[in-house]
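Here is the structure we will look at.
Only one protein chain is missing from this complex, and each of the others stays in its spot.
The chains carry the letters A and B, assigned in the order they are written, with residues numbered from 1 in each.
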Amino acid sequence: MSEHVPHDDFGSRLGMWLFLVTEMVLFGGLFIAYSYMRAKYPGEFHQAGEELNVTLGVINTVVLLTSSLTVVLSIVAIQRGEKARSMGLLASTLGLGTVFLVIKSFEWAAKFHHGLYPNSAHLATLPPGEQIFFGLYFTMTGLHGLHVIAGMGVLAWILRMLAKDQVRQDHYIHLENGGLYWHLVDVIWIFLLPLFYLAA
Amino acid sequence: MSDPATAIVHPGYGTFIKVWVALLALTGLLVTLSHFGQTTAVWGLLILTPLKAGLVFYFFMHLRYEGPLLKGVVLITLGTLLIFFALLFADVAFR
Partner (left out) sequence: MSTPSYLVDTGPRKGVAAWLTTTDHKRIGLLYLLAMTIFFFGAVGIGVVMRLVQLTVFQKLVTAQTYNALFTLHGVVMVFLFVIPGLSAVFGNFFLPILIGANDVSFPRLNLASWYFFIAGALLAVTALFTGGGPPDTGWSFYAPFSIKTGTNVSLAVFAAFVLGFSSMLTGINFITTTHRLRAPGMTWFRMPLFCWGVYATAWVQILATPIIAITLVLVILERVFGIGIFDPAKGGDPLLYQHLFWIYSHPAVYIMILPAMGAISEIMPTFAKRTIFGYKAIALSSIAIAGVGSLVWAHHMFTSGMSEFANMIFALLTMIVAVPSAIKVFNWVSTLYKGAIDFQPPLLFALTFIFLFSIGGLTGVMQGALAVNVHVHDTYFIVGHFHYVMFGGTGFGFFAALLYWFPKMFGKMYSKKAIYASWFPMFVGFNLLYFSMLILGLMGMPRRYFHHLPQFDTLHVVATVGSWFLVLGLLMFFGTLLRALFKGGQAEDNPWGGVTLEWTLASPPIQENFEAIPTITHGPYHFEKEGQG
């Protein structure tokens, strides 16, 4: 924040929320594409969805929900001046984020192993609707994965600020905003799970 | 201009842990419903998923404790997306 603008925590949160608006609409565009294609190929989407591993999808949901909980608890901790606990909780979020990515990469690897990836010879033999399903699956989970990585980068940075007391009991807007971003990433996964793993 | 920035009281650990339990329970319900055939699964998706997202927005993202402006921002966004969907399906559903 430059010196010629007064410090404004609410303004910062408003700015963050407006940024989240752009993220919601960004994924909204993909959800529009998904629903358009699903309306076009309901049967094929059902067929292709059977290929996904529901157990891994649900485990990852639990992992992300828990990581969201630890972020919000980390804020409670810093509000109460419990620095060590706040850092511990935030670090667990980073850990859970890593677990999510590892599980996700196993899933992707399995799909590649079965020849289910865009432009593969095997996928080309499947009905068009199933090709689209996997095109969307990789696009949407891939973009979500990038957001998880970005979110972890942001949270790691904030963890550093916590350690250096740049984020502290009377000044924790960065942690709040970083948390907001992480929760949004979680919300997007909340939608991805049923769209790809369950209702298809 | 009233300033919603000052003195926001957040609840303690307990509330958020309760919300987390509710989210896990809803996830379980969602998975269970998906075993009862496609129609149930889709209805489960349409009702439970926004509910889960709503819990995250309302509690984890502190919307419950914010003033009307931030709530409005979210509602405008969701409303816009909803209208995009509705107008798109004016094409898709009647083709």
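As a working rule, contacts are C-beta pairs under 8 Å (C-beta built on N, C-alpha and C of every residue); 3 or more make two chains touch, one makes a residue touch a chain.
Small disclaimer: the values here were computed from a predicted structure and weren't measured.
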Seminar exercise, completed: Considering the complete complex, of B:Leu29, B:Leu51 or B:Leu88, the missing chain is touched by B:Leu88
Problem set entry | Residue, one of A:Lys40, A:Arg85 or A:His174, that touches the chain absent here | A:Lys40
Problem set entry | Contact residue for the chain not shown (choose from A:Val63, A:Met87, A:Leu116 or A:Leu136) | A:Leu136
Exercise. Looking at A:Ile32, A:Val62, A:Ala110 or A:Ile173, which makes contact with the chain not pictured?
Worked result: A:Ile32
For this session: List the residues of subunit B that touch the chain left out of this view.
Result: 1, 69, 76-77, 80, 83-84, 87-88, 90-95
For this session: Just the residue numbers, please: which parts of subunit A touch the chain that's not shown?
Result: 1-2, 4-5, 8, 10-11, 14-15, 18-19, 21-30, 32-33, 36-37, 40-41, 44, 118-119, 124, 127-129, 131-132, 135-136, 138-139, 143
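Note that only the chains that are shown with their structure count from here on.
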Problem set entry | Of all residues in subunit A, those that touch subunit B in their complex | 8-11, 13-14, 17-18, 21, 24-25, 28, 31-32, 35-36, 39-40, 46, 54, 58, 61-62, 65-66, 68-69, 71-73, 75-76, 79, 176, 179-180, 183-184, 186-187, 190-191, 193-195, 198-199
For this session: Sort out for me which residues of subunit B touch subunit A in the complex.
Result: 3-5, 10-13, 16-17, 19-20, 23-24, 27, 30-31, 34, 38, 41-42, 44-45, 48-49, 52-53, 56-57, 59-62, 66, 69-70, 73-74, 77-78, 80-81, 84-85, 88-89, 92-93
